[in-house]
Every structure is written in structure tokens, then in C-alpha cells.
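Every protein chain but one is kept in place in this view of the complex.
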Amino acid sequence: MTPNILAYAFAFPVLGIFLGLVYKGIDRRVSARLTSRIGPPIRQPFWDVGKLLLKETVVPENAISWLFNAMPLIALASSMTLLLYIPFGVLKAPLEGYGDLIVVLYLLTLQSLAMAIGGFASGSPFSSVGAQREMVLMMSYEMPLATVIVGFALIYRSFSLTTIASTPVWSIVGPIAGLGVIMLFIALLIVTPAELAKLPFDIAEAETEIAEGMLAEYSGRNLALFYLSDAVRGFAMAALEVVLFIPFTLSSIFNLNLTGASLYTVEALWFLFKVLVVYLLAVTLVRTSFARFRIEQASRIFWVYVNIIALVGLALVWMGV
Amino acid sequence: MGKLYSFKRSLWVFHASGGSCNGCDIEIIATLTPRYDAERFGIKLVGSPRHADVLLVTGAIPRDFADKLRRIYDQMSDPKAVVVVGNCGTSGGLFYDSYNLVGPIDEIIPVDVYVPGCPPRPEAIIDGVVKAWLKIEKLEKQLEGGE
Amino acid sequence: MVNKMMFVLLKQVVKKPFTNPFPVKHAPKNVTELIEKVQKGEVKINPPVPLPEEGFRGKIHYDPERCIGCQLCIKVCPADAMEWIPELRKIRHYVSRCMFCQLCVDICPGKKFPGEEKNVKALSMSNDFLLADYDKYSDNLIEEPPEAKEKGL
Partner (left out) sequence: MTKSQYYIPIGPIHPALKEPIRVEAKVEGEKIVEVDVKRGFAHRGIEYMGMKRNAIQALYLSERICGICSISHPYAFVVGSEKALGIEAPPRAQYIRTIIAELERIHSHILWLGVVAHEVGFDSLLFWTWKGREKVLDVLELISGNRINYSMYMIGGVRRDLKESHIKALKEMIDYYRIFNQEMKNLFLADPVYKARTRGVAQLSKEMALKVNAVGPTARAAGLRMDIRQDIPYDAYADIEVRGIVPQDIVGEVYGDAYDATLVRIYEIDQSVDIIEYCIDNLPEGKIMAIPNYVVLLSKIKRTKGEGIGAHEAPRGEVIHYFKYDGTRDGPAVWKVVAPSYNNINSWAPLLLGAEVADIPVVVAYIDPCMCCNDRIAVVRDSSGKIVDSTTLHRMAVEKTMRIKKELGVKE
């Protein structure tokens, strides 16, 4: 582990939290505009977190307190680590070489798991129902998610995200496999809201049904940590999609001859822009224009329809490669 | 920048309806909808009292309900505020002589801001929020002066 | 993943928001300063959604000069918001009790000053509806004859 990596490892969480919150702010603003409202300022999530940190942290009487308090930390740590695996435009991922796409899959699961365990540990009936729902939902969407990742392993014969980011997937696949990759992309886009617990798949946190579900008993600092981990994961998930499916760099499109700092700045901004577009399409627009599914409907959607899309995509990729 | 700077800008609201006639409750929802959009001030309706900073109470409180309201108030984490919307909660309103009401809300839990009206227009509720900000700012000054 | 709602929403993005930005668009940095500035006239506050031109039922205004002490308003008030002050033969009105039904205004006979043609009512509905307060018995929420306050009745 070089000092360089250590520097990354400290700078990235700060940057990750910052970007996650900014994207959440943009998401809320755009969502408000979609419903013909003015909406909160983009800084709003920062204030929310600031306020939550200021508030008293209550541990309910019948909760298992060490588990209850540990889970928000694990959730935030896992989404933070997830961010460290994602190459930032032309920048290398800080943890490159310490395990790749498979670890990403695990880290995505870990955060949901932490929330579910936190829900079980809080001892409220609403939280327990929420945690059960989260587990069911997780089991449903993991399959298409894994299929997407297997598809990429088939194409690249490797799980390294850096390899994937440096050679765009579209340049090495033929027309049939290309169609397969598009189907994989669609499958991943449908999985995104479920992974991020956003509408129409925010079944585990349904406000009107089970009073915020797993998070019902959390307050103060613990809630702030979940809030942050949610924001960071939103950014990381969109960034992952960009890395996998839209890896084009500006310099390769326009044949720019940029070097040094200007290259990094331009590419970083371009990367952030791509992430924003994916975020707005896959999260904001979808969460604003759909109603919440019932848990068994959501399961059916993932097990049947999304799985079919992903598997057909995988088959096409396999035929094409 | 005061200590409660971000608190002021992000008031999460939990809504408890006592024996209200629903008029105030729908005006509270109307305050969140496009015409008035309270979310632009960072105000959000949350589903769990643990997350809330402000308890909005409407209606005069029936006997059965008083202990539940007290419990909700205790479940909220500090710092917290209570806003009473409508005249029934403020003073009993036209149910002043009912046998099943335990009286105005300030006899059960401490109240910070009253919003009179029957029901108050959404703008009046927003005005109540402005009054709450002023109160927080006063508190901020006191905190700074005290230290 | 496309439905009709999506098109309706996308149409709304390009339109101006429906929100009426009362009193200011976003939460101000410091409300106390803002209010001072508004009082000096440096900043303007966005007006609320316009009230109807006539007949809005806001806070009740009481003019003790016109009151003849007939107690009809007390008889008809459903919320018992009027209190009789026997020493002055006038009433006191608690706004925080009022239900804004306008019955007292309808029934008030009023009084004719010399030189006037018609009776003018002692009670009237004003356009005042921004009534939020910290104290339900504050001066703004009680309408009473000025003498009542001086004498502490």
C-alpha cells in the first residue's frame, strides 16, 4: 500500500460524501420541478445531515443496542468502500487490484444487509416487517445483478473495473453481443431503484404502510449515517453504471489532445455529467413517476421479467463473444 | 453561523391529528403541495416521530388520545418543537364545553407556536414556520450570549 | 418503464413552477434581519395567493365606539369567543377561540353617529389571516376596548 493510495483513501470519503449529497440535492430539486414545485435548495441535504448530527440519538428500550448502533457505521463504511472501487473517469480506482466487480456485488449487498439487521435489532414491529421486506427484495434483485456482472466477465474474461473502464465495452463486442449488453443495461437500470431503496421499490421503507420501516426507530447520529450511506450509494451506483456502460471519454470522442491537469479536470467533469444524467434518468424520473409496488409484485418483476431480460442479454453476449 | 443554523433550515415534521375536524389536516397537506410547497424551506413530512423535529398537532384532544400524544412527544428526540394548528387545539375552539376533551394542547405538552384559524390558510401555516424560525434565532442568540 | 405520468411530469419541468413563493423563495439566512429590512422597505416580500376582493373571513375587527352593548353576538356565537365586560358594557373577543363564521358580524346592529345615514356595525371581518403567535392571549389575538386593558378588567 503506497502513500498515494492512503491519500486517496482519505480524500475519497470526503469527496464521496460531498458528491453524494450534492447529487441528492439535485435529485430533490429536479423531482420538485417535475411536480411543478420550486423545491429545496441544492444545499438542503447538507443541512439535513447537519441537523441530524445535532440531534439527540435515541436507542429504543427493547433494541439490541450494540447491534443497533453498529449497523449505521457498517452501512456507511460499505458504501464508502464501494466508492473506492470505482474508477473516476480516467483516474484509477484507489483500491484497484484488491478485488473487483465481485467485491462490488458484495458491498452493495452488505449495505442493504446492514439496514435489515439494524431494522431487526431495533425491536419495533414496523422495523421488523421492513427488514423482512428488504431481505425478500434483496433476494429478488441479486439474481439479475449477478447476471449482469457475469455478462461482463464473459466479455472481458476479467472482473477488473479498471480494464472495463479503459476499454469501452461497445468497442469489443459485435452486433449480437452489443444487443445483449443493451439488455443487460436495461436490467441494471431496473435494478437500480431497488438497490437504492427508491420508488417504485422502496417497499422496505414505505412511509404510509409501515412508517419508514427499518429506519423507524433510528434518530440523530445513526439516522445521519444512514442518510449519508444512502447518498453515497446513490452516487456510487450511478457511477458504476457509467463505468460499465457509458465509458466514453471526451478526448476519445473529439480526439482532444489534452494532457496533465487539464485532462483530469475535463474528464472528471465529463464523468460527473454522465453520472448525473444516469442518476436523473434511473433514479429521479423513475421515482417521481411511479407508484410503489407490493412486495410480491416487485419479487415477480425481478424474478420473471428482469431476469428474463438479463438472461437473454447474457445469452446474446455469450453467443456474440 | 449559529449553532442551530442547519436545524432551522431542515425542519422535519410529524403530524398528529387529535379530535380535529380534518380541516386543518388537509390544509397542512395543502401546504406541501405545489401551490405552497413547504419543501422549499426544507420542511418534510416524516412517518416516524423519531425522525421529527416538529410535532404538528391539530384539533382538541379527546380523553383517550391525551396519553398517546404525550407518548409521541416523548418519543421525539431533542431538540424539538410543537406547533399547534387551528383554534381547536389552541383554545378548545367551539368544543369548549365538551365532556370528552381534556382541553387545549398546552395543558398536555408544551407548545411553541400557535397558528390560529379555522382552518388557517396554508400561508398562515407558513407564517407559523416563520415565527418558529424567529424563535430559534432568539434561542441561538441566547446560546451565543451564554457561552 | 414508461407511463403517461412521465410525460405529464416532463411537460411540467419546462413550465414555470405553480408555486406561489410566499413569503420568500427559500429559507432566508437570517429571518430577524430580513424582517428588519422589510420594515425599512429595502426588501419586498412576495404576496400570498390573492384573497377574494370582498367577503373574506379573516380576523374579526371590533370597534368599541360603535358597540351598543346588546349582547346579540354573545347569544349567537357558536364558540363562545365573546366575553361580556359588565363594567364597560362592551365585549372582549378572543381570536384564538373564534371560528370565523361571521354570525356575529351578521347579527350586529351597530350604531349610527350623528350625521350618518345608516348604522355601521361594531364588528367586521378584516382581511388579516396571518395570525401565528407564541402566546394565545397576546395583544394581537384579543380584541377589546382600550379602557379594558388600562383598567385591567
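Going in written order, the chains are labelled A, B and C, and every chain counts its residues from 1.
To be clear about the criterion, a contact is a pair of C-beta atoms (placed from the backbone, for glycine too) under 8 Å apart; a residue touches a chain by one contact, two chains touch by 3 or more.
The structure displayed is predicted, hence computed values, not measured ones.
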Original post:
Which shown chains does the chain we cannot see touch?
Top reply: A, B, C
Original post:
Looking at C:34, C:82 or C:99, which makes contact with the chain not pictured?
Top reply: C:99
**OP:** Based on the whole complex, identify which of A:34, A:86, A:148 or A:215 touches the chain you can't see.
**Re:** A:34
Original post:
Quick one: which of A:132, A:163 or A:307 touches the chain that's been left out?
Top reply: A:132
Subject >> Sites on chain A contacted by the missing partner chain, in the whole complex >> reply: 31, 34-37, 125-126, 128-129, 132-133, 199-200, 202-203, 206-211, 288-297
Original post:
On chain B, what residues meet the omitted chain?
Top reply: 15-27, 29-30, 33-35, 45, 47, 49, 59-60, 62-65, 68-69, 72, 88, 93-95, 97-101, 118-119, 121
Subject >> Hidden partner interface residues of chain C, rising order >> reply: 3-5, 8-9, 18, 49, 51-53, 55-57, 72, 75-78, 99-103, 106-107, 125
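The rule is simple: only the chains that are shown with their structure count from here on.
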**OP:** Would you identify the shape of the chain contact graph, picking one of line, ring, star, complete or other?
**Re:** complete
Original post:
Which chain's C-alpha centroid is most distant from that of chain B?
Top reply: A
Subject >> Most centrally placed chain - per-chain CA mean versus overall CA mean >> reply: B
Original post:
If you average the Cα atoms of chain A and of chain C to get two centres, how far apart are those centres in Å?
Top reply: 50
Subject >> Interchain centroid distance [CA atoms averaged], chain B/chain C, Å >> reply: 20
Subject >> Shared interface positions of chain A, touching two or more other chains >> reply: 32, 35-41
Subject >> Overlap residues in chain B, where contacts from two or more other chains coincide >> reply: 9, 34, 37, 40-42
Subject >> Partner chain A, residues of chain B touching it in the complex >> reply: 3-7, 9-10, 34, 37, 39-42, 46-48, 50-51, 53, 75, 77-79
**OP:** Could you pull out which chain B residues touch chain C in their complex?
**Re:** 8-9, 34-37, 40-42, 87, 90-94, 96-97, 104, 106, 112-118, 120-121, 123-128, 130-131, 133-135, 137
**OP:** Give every residue of chain C touching chain A within the complex, in rising order.
**Re:** 1, 3, 5-6, 9-10, 12-13, 15, 17-19, 21, 25-26
